[in-house]
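Heads up, one of the protein chains got dropped from this complex, but the rest are sitting where they should.
Note that the chains are named A and B in the order they appear, and that numbering of residues resets to 1 at the start of each chain.
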Amino acid sequence: MLKKIILLLTIALNAASAHAAEVNVFTARHYSSDVELYAKFTKQTGIKVNVISGDAKALEKRIVTEGTRSQADVFIDVDAGNLGAAQHKGIFQKISSPLLIEKIPAHLRTDYWYGISKRARIIFYNPEKISETIAKQLNYEDLASTNYKGKIVIRSSSSTYNKSWVASLIENNGTEQTTSWAKALVQNMAREPEGNDRDQILAVAVDKADIAIANSYYLALMLSGQKGPEQQAAAKKVKIVFPNQNNRGTHMNISGAGVTAYAPNKEHAIRFIEFLLSTEAQQHIVNTTFEYPIIDQVMPNTIMAAFGTSFKQDTTSVATYYNNQAQALAIMKKAGWR
Amino acid sequence: MMHTFKINYWFLSSLFISCFVCIPLIVIGISLFQDVSGYYQLLGETYVYTYIANTLLVLTGVLVLTFIFGVGAAYLTSFYQFPGSTFFTWALILSFAVPSYIYAYSLTAFFGYFGNLYSFLNYLFGPSDYHTLIPKVDGLLGSILSMSFSLFIYVYLITRASFIYQSQNLVDAGKIMGFSNYQTFKKIIFPSARPGIVVGLSLVAMESISDFGTVSFFNIQTLTTAIYDSWIIFDDIATAYQLSFFLIVIVLIFFWLERMSRSRSKFYMPTRGYEAINKIQLQGTSAAYATTFCLLLFTCSFLFPISQILLWVIQFPDNIHLAQLIELSVNTVSIVILTTLCLIVLAFFTNYGMRISKSKFLNAVTNFSVSGYVIPGVILAVTLLSFLSFVSKLANSNWIHFLFSGSIIGLVIAYCVRFYSLAINGIKSGYEKLNTNLDDASYLLGYTKFGTFIKIHLPFLQPNLLLIAMLVAIDILKELPITLILRPFNFETFATQAYTFASQDMLEHAAGPSLFLIIFSAIFILLSKKYILKGF
Partner (left out) sequence: MAHYFEFNNVSYSKNNEHILTNVSFSIPRQGDTVAILGPSGIGKTTILKCISGVRKIDQGTIQLKNKILHDSHTYIDPEQRNIALSFQDNALFPHYTVEENIRFGIQKSLFCSKNKNGPLKYSMEDLLELFFVPELKNKYPHEISTGQAQRVGLVRSIIHNPDLLLLDEPFANLDQNLKDKAQKNLKEILKSTGITTILVTHDKYEAFYLSDYCGILLQGGIVQFDSPYNIHHIPNSKEVVEFFNRGVLIPVEVVSDDTLFNKDLGEIKGKLVKKYEKGEQVNLLIQPEDLEHDDSSTLKFEVIDKKFRGTNLIYTLQTPSALQLPVFVHSHHEHLHAEQEKFGIKQPIFIDHLVCF
């Protein structure tokens, strides 16, 4: 009996809302502040935003399994490799939006998905152990140097950030070189990979290692005090450097969004993504996540900005990350990178 | 045989329900015949043995600890009176309110870099390098501890029930033979409680093998994470299914073990009561040991995690969004109530069908279906999704799919499949205490089968019913993977919210939902503590 009532209610509710303008967003980003962002969108356009956030892969799985019946309009994920994988599964559809093409640099988008924020994978180091002059010259490739034996910490090979990063190295340096580089890096590790990016930074802060590789926004996160006073103090102890300034530039990655293949509300979806590239939205994003903005009109959050905004950024197309990810993982695993 | 054949509706509907629950198992069985991808080779080359080893290590650790905690606590509270014994008897159950993954979060909160222990030492002794002092409680150790403290309750309750039902006679028998308390326990009481203990440990084993939230949080690679990885990361659903199959085989071993022990310890309760045990009053050092053991256990399993969560709440009050928490509460509570009702009705239906028809086939199907309990929630959700897609393609109807996927109904169905076992067995153990003679007596007084159900079974089973309702409710409250995958838009529960924050490295934000989850679970536990202690 109860089930019947629920059934009727569900139908009624869905029937009712089918007429209202809405867009269904599947997102792997989860910040409570995003709710405010969506509210802004609704206010501007009258389109209601329905959000389902969760594990990226699980969301992908659901979209793929549901196929033509999927209710998803927009899919947002972090890491270009993930987005490439999603595209490969047929999750996205090609859209044409002059606005997006204009606002987003070519190497940060594809026809299927579009970067909405940037992050750099940078080196964190202990200034008491490594001089600033040396640090500033560091390239990713130098991490294989025997000078750093037992001094490097980095997270597990299964991390999608690492996979994209190594994929980019393969793209730029070739398989053979990257293979030997990976082996050497593993020899240099201070411990078996454990924990996430922030744990690597903290390890340097407590002198367990000299060098950590992690994403840029973590520093700001810790410095902001959101993780507590102790982590704030620890963050002050480490310094950062944007590697590869003398050659191609620092490895960049994106959070991106795309319109799903069977989106029921395609037009709304495009408008939503375009909104994410608006000044308002970009400002909101950089201040909540400490990522870098895609558009030039917006400055990164002050904490990040303090470290420099005009560092050289690798313009390797993020579209290539996915292509090389499988091999990247194989190389890492074979090198013994846990 | 000249039994007239009447269509037994109870039998048919019970059969239908049980078959439905078997679907995930069948899907996985079918996939066994599909090809294996390169992932499998990769597994073979590198880390599959680590996965298996880790799974077994965690399992062993958890079994050992839950045995010590569960049997120890059950023994002390069943047979002895000591300071705090009445309190601890029910207070220990509160540990059930803390899911294993939240326990994991609190371990990290305490022992992590710049965690609460660090702050505490800092406060007490001034700044220093405590990082070398503070033990690292994560990885294998963290997983084992988390699961042990949140799962020992199964062993505790079932062992306690075994002890109590044995009644005073066994204790007296020991006295007559001149045994000391310890000898009585070792030679008489423990052996006869052994089947019950095995049942409890089997349940623990099944739970810990299928755990995902804790091991993934601590980055321990187990079979379960391998399944998840192969499905999610490598897109190899065939391997995922195959690994699931092996996982289920392992689980079926424990499951079989549990059945065997359960049937050995099964007895038709006489329609009269049993004699309660006269508890021995402990004095002096023995009393001190007993109280200390229970106090430590209670502190570690409940006070510790809740204190960490509370500390987070106090330290980072900005992370508490009251409006959001209220919405979470409404969502969570409604789905819990809805599902619990459905499950209770289903369980009754099936049990009654089994009781009336006495069909071996129905029994077998039901038994087969309940082992679906152990399929990793992730796989369960996916198989259901696949099945529903398949069905709706067949029926060529968007409507079916729309109804079930991304809707409350789909979520409820998935929960029902997952917790079917708990509900069925819970009601079943109640029925087992009701002699079938009583059914006959009722019929002979003119009451129809349905009348008997209403007037005899329901009132008698009421304590059981309440108990099962509470347990199901708590399990749904804590459920994670299925909810994550199948939930509709704009729908979060405490569990999903906490997990999402934790997995995004925003652990402090997870405090609010975690706290509420524990509070609600604790409320359910307290409401039914009388029945929990009696009915298990």
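Observations on the structure shown:
Everything that follows uses one rule, which is that a residue touches a chain if its C-beta (ideal position, glycine included) is under 8 Å from a C-beta of that chain, and two chains touch if they have at least 3 such contacts.
No experiment lies behind these values; they were computed from the predicted model shown.
Although it is left out of the displayed model, the omitted chain contacts the following shown chains in the full complex: B.
Here one chain is not drawn; of B:177, B:364 or B:441, the residue touching it is B:441. Across B:127, B:317 or B:459, the single residue that touches the chain missing here is B:459.
Where chain B meets the omitted chain, the residues involved are 1-4, 6, 271-273, 435, 437-438, 440-452, 454-456, 459-460.
We adopt the following convention: only the chains that are shown with their structure count from here on.
Residue ranges of chain A in contact with chain B, taken from their complex: 2-3, 6-7, 10-11, 14, 24, 29-30, 32, 50-55, 57-58, 61-62, 65-67, 69, 71, 85, 89, 156, 158, 194-199, 202-203, 206, 208, 226-228, 230-231, 234, 330, 333. Across the interface of their complex, chain A is touched by residues 42, 46-47, 113-114, 118-119, 122, 129, 131, 138-139, 219, 229, 231-233, 235, 315-316, 321, 324, 338, 341-342, 378, 382, 385-386, 389, 392, 398, 401-403, 405-409, 484-491, 496, 500-501, 503-505, 508-509 of chain B.
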